[in-house]
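Take a look at this one; I'll ask things after.
With one protein chain withheld, the remaining protein chains of the complex are depicted in position.
Our next item is chain A:
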Amino acid sequence: MKIFIKFDFTQFCSRILDEKLDELNIKYRMLNFGEIEFLEIVSPEKLKAFDLILKQYGIEKIENQKVILVQKIKDSLIDMVFNADDTNNVKSSVYLSEKLGHSYGYLANLFSEVTYTSIENFVILQRIEYAKSLITNTDFSLTEIAFKLQYSSVAHLSTQFKNTTGITPTTFQRIIAKRRSLKNTKE
């Protein structure tokens, strides 16, 4: 026996997207066909899960080439900040252009265009965030942290910390400690 079927691709795809987005508990709104607006902040993990599920149906998220390159720049910079010991003090400009095969000028322009910030600011923010996590999760002293993050001195770290966040490392540490004890008394 032979039967013939006809598809409505639009309906078919919309249906899959609806179901999968609901499964992942993502609030969304369908715009034009092939365009979805998320109505909330979606965590990178959820986005990844969404991508994986869609792949099974041959549906793929369209990524912008620029965005991909910017992500590569970020990954390289984060790698550089967190593994400061092995990169031997290479300047970020040299490091990036060698690693990604584009001139630094091109990369820097692209980066600002997509992220609204400069490569320099991004590196500073990442270093300060790393310092914050060391302050809150380890027993390292500020001197040790400054050394680990390749600051020339504690003063340099403290100044950059204050310039970036508006508060000193010591105040930061005190606030986080108070927050934790407040949380403990509530529970």
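Here is the rule we go by: a contact is a pair of C-beta atoms (placed from the backbone, for glycine too) under 8 Å apart; a residue touches a chain by one contact, two chains touch by 3 or more; residues count from 1.
Everything below uses one rule, namely that contacts and distances are computed from a predicted model.
Enquirer: The hidden chain: which UniProt name fits, "Iron complex transport system permease protein", "ABC transporter ATP-binding protein", "Response regulator" or "Thiol-disulfide oxidoreductase"?
Expert: "Response regulator"
Enquirer: For a quick check of understanding: of A:69, A:125 or A:154, which residue touches the chain that isn't displayed?
Expert: In the complete complex, the chain left out is touched by residue A:125.
Enquirer: Just the residue numbers, please: which parts of chain A touch the chain that's not shown?
Expert: So the residues of chain A touching the missing chain come out as 27, 31, 35-41, 43-44, 74, 115-117, 122, 125-126, 129, 132-133, 136, 165-167, 171-172, 174-176, 178-179, 182.
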